[in-house]
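Worksheet: one structure, shown below.
The complex appears here minus one protein chain, its other protein chains still in place.
Each chain gets a letter, A and B, in the order it is written, and its residues are counted from 1.
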Amino acid sequence: MAEKGRVSISADVHEIYKQLTNSSDKNIKSAPFKTMKDVFMMATCLGFQSRRRQLSGKKEQPFHYSVFSESLDFPILKSIAIAETNGIAILADFEQIIEIAEEYANEGIHELIMLMQQSDAVFLWNLVERIRDE
Amino acid sequence: MKIERIELKNFRQYFGEQQFKFSTDPNRNVTIIHGVNGAGKTSLFIALNWCLYGEGVDNIGQLVSKEAMARANPNSDITAEVNILFSHDGVRYTAIRQLSCRKQEDGSIRELSNEKDFKLYRHKEAGKNEIIDNSIGIINTILPSNARTYFFFDGEKIDNFSRPESSREVQEAIFQVLNLEVLTRAKAHLNDAAQDTRTELKKIVSGELRELLDDETRFANEENDIHEDQQRLKDEIARIEQHIEQVSSELRNLEEAQSLQKVHDELSKQIRQSEQTYNHTIGKIQSIANQSYLWMANDAIQKASNLLEAKRQRGEIPSNIRQQFVNDLLERQICICGRPFSEHDNAWSHLSNLLGESIPSKLEDDLITTSGQLSNLLERIPVERQQLNGEMKYMMQLLDDIKRAFNQRDDVERQLSGSSQEKIAKLSQSRKAYEDDLFKMKVKYQLNEQRLVDITKQRKELEKKIESAKKNGYRQRLLVEKKRLAQESSDAINDMYEQFAEQKRLEVEEQTRRIFGLLAWKGDHFSDVRLSEDYKLEVFDRYGMQARPELSAGERQVLSLSFISAMAYVAQNEAPIVMDTPFGRLSSQHRASITANLPELASQLILFVTDEELRDQALQNLVDRIGSEYRLNFDKDTSCTTIEEVKRG
Partner (left out) sequence: MVSEKMSIKKQILALFQELPPDLREVVSGVLAIEQQNSSYKRIPTRAKDEIQNILERVATDNLNKENASHED
């Protein structure tokens, strides 16, 4: 039963989200994200870049809308929604904006998984290489 | 918290009704109270602590004014009262605590206990006052009981933090003022609860479930053992580092070794600084990478920005999109954050209260604002990219520097070890042996940390097996569920704690450094202040050497004061700093340099001074910031103190 106001992710990647955010000084290099929201945002933006979306199957709801930053996350989510629908009417429907993001995130998370699994290097450096490759 | 007024009624040596008014004007935020020892300063401290927290007083008979009791008729009651008017976050409160005693026929005193002996009021408009139910809770939100000893303190205790053996006190202070204590306790108690539940379960299960529980107990025990081991290792490491420093110190005093030792010292300093900077840089890289999803969204933002701009130019921006949105939400009785208005959540507000955070504000949906935000974000991207490139380059360079410095230092050590002078050679060799041991210990420490991570992983897998194992009956299922909840909550709190303990330590370090820089006398030549990972407060001189053993009383006092103020700043606890004879043991230079910046450290400063302490330059520095001033006059015959207001011309 979906709880209102929470973001959904695919249940089978919930573990990945947790692994990537187990951030303390001890494993900053293998789990560099501060919260699951940050993993979600990265997955969403990576997914948008590859222009592919996926619908989720079974869902988990790791965090709440209020966790998004108003100055950084909301504008990005809105931009993606505007770019996706080619119009600004979408801004009136916040739940739709989130749904679009969720679908992109479902795609983008797989790219993060690939970065995690590159055998030799440490995740943080893989991530850095990826983001610099623009 | 800003104290406006304290009223004392028949409290200790304050006979009758007397009061202090404290200055709350930010430009004149210093209150001075003159008095010799025994004149009534301690009583005022006790009054503050007793009224607000009910603590710090052992023997009841001491509170009610002896003079009042003496004058009272038999079978009459005398009440001691402390009444404090204070404000916090724009709200005014009055706290009143009373203690009544009855003078009996035979002259002896009986305490009358009274449930209503403490009341806390909130002042509202039009002179109305509202009594607060959860008074203890509210006071603890304003200034936690555990933190108060760091704000209301006396000059004698002030150098508690800067002594070499004080790392426990420092750590405790940070934990308490920053409320981390709550997290560590919660985690420990939940662990205990999980353990208790496991014990209870083992009594009623058998077979597969029994074995799994035994495994779980083994893991829990191993975890405890490793934690103990880590603590021991830390102590060992500290000890070895001290030995190394001793050897270095001896070599510095040997003429033949001096110049090489100097090089050795310089290289050690470089290594230390580079390692610190390296860790810091990785942290910065992580921060940047964490938010770099912004860069990935570049195209989307660009497209959205263009679209908005195009619409704006064509005059097509509807002004009422936000209004439609908001109305829709209002109709459905839902707040922007998705929760129904009625239930802005106990869980949420509990934690928010704990952290002092307010409920998030509405989504700003104004299209003009959005447009502006998008251009800002686009501008940020190239700047952040450059930052990341810079940090990565810097990090590689640091790694090289560290490696090179280690190699060079090894060379120096080899030279010293081969010295023709036996004493030098021996010292150098022993230091090399210590360094090797140190390295081994650090490796062991790392391995233990890794083992802990593995155990946690295995523990979680085991938990899943326990959940799916066959259970007989409701009680077994309930206990398994309780155990799971306790364990997972404990782990969750541990995650929160780990994220913040380290960050807080760094913040306190940074602030201590800043404030120490303000307060310290420039003639002392200190270049750095650090709060190490094991909570040692250290001061370094310009050679990068630890100066603490040679700190004078004044310097220690300044260090402790800096530390306390830093914690207040980081905890965002606004509280008055109340200091008792703060300058008694300081040289005049130290007094002058501290007083020059003292008023900046707290929103309200209350100083108890003897007349010798405050004069010349120190007085000069404070005089413009004095908002109110009192003198305590102690009458030897009646043993009573009267408060006299002092006006400066």
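As a convention for this text, a contact is a pair of C-beta atoms (placed from the backbone, for glycine too) under 8 Å apart; a residue touches a chain by one contact, two chains touch by 3 or more.
Treat the numbers as computed from the prediction; the structure is a model and nothing was measured.
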Determine which one of B:Q387, B:S489 or B:S552 touches the chain that has been left out. B:S489
One chain is left out of this view; which of B:G16, B:P74 or B:G137 touches it in the full complex? B:G137
Determine which one of B:I109, B:A193 or B:I237 touches the chain that has been left out. B:A193
List the residues of chain B that touch the chain left out of this view. 53, 55, 136-137, 140, 144-146, 179, 181-183, 185-186, 189-190, 192-193, 196-197, 346-348, 350-352, 354-357, 474, 477-478, 481-482, 485-486, 488-489, 492-493, 495-496, 499-500, 503, 570, 572
Just checking the interface: what residues of chain A touch the absent partner chain? 3, 34-37, 62-64, 66-67, 69
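Note that in this section only the chains that are shown with their structure count from here on.
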Between chain A and chain B, what's the gap in Å when you average each chain's C-alpha atoms? 33
Residue positions on chain A within touch of chain B in the complex are 4-6, 22-29, 32-34, 38, 41-42, 44-46, 48-49, 64-66, 70-72, 74-76, 78-80, 82-83, 86-89, 91-92, 94, 124, 127-128, 131-132, 134
Enumerate the contact residues on chain B facing chain A in the complex. 282-283, 285-286, 289-301, 303-305, 307-308, 311, 321, 324-325, 328, 334, 336-339, 360-361, 363-365, 367, 370, 373-374, 377, 385, 388-389, 392, 449, 453, 495, 498-499, 502
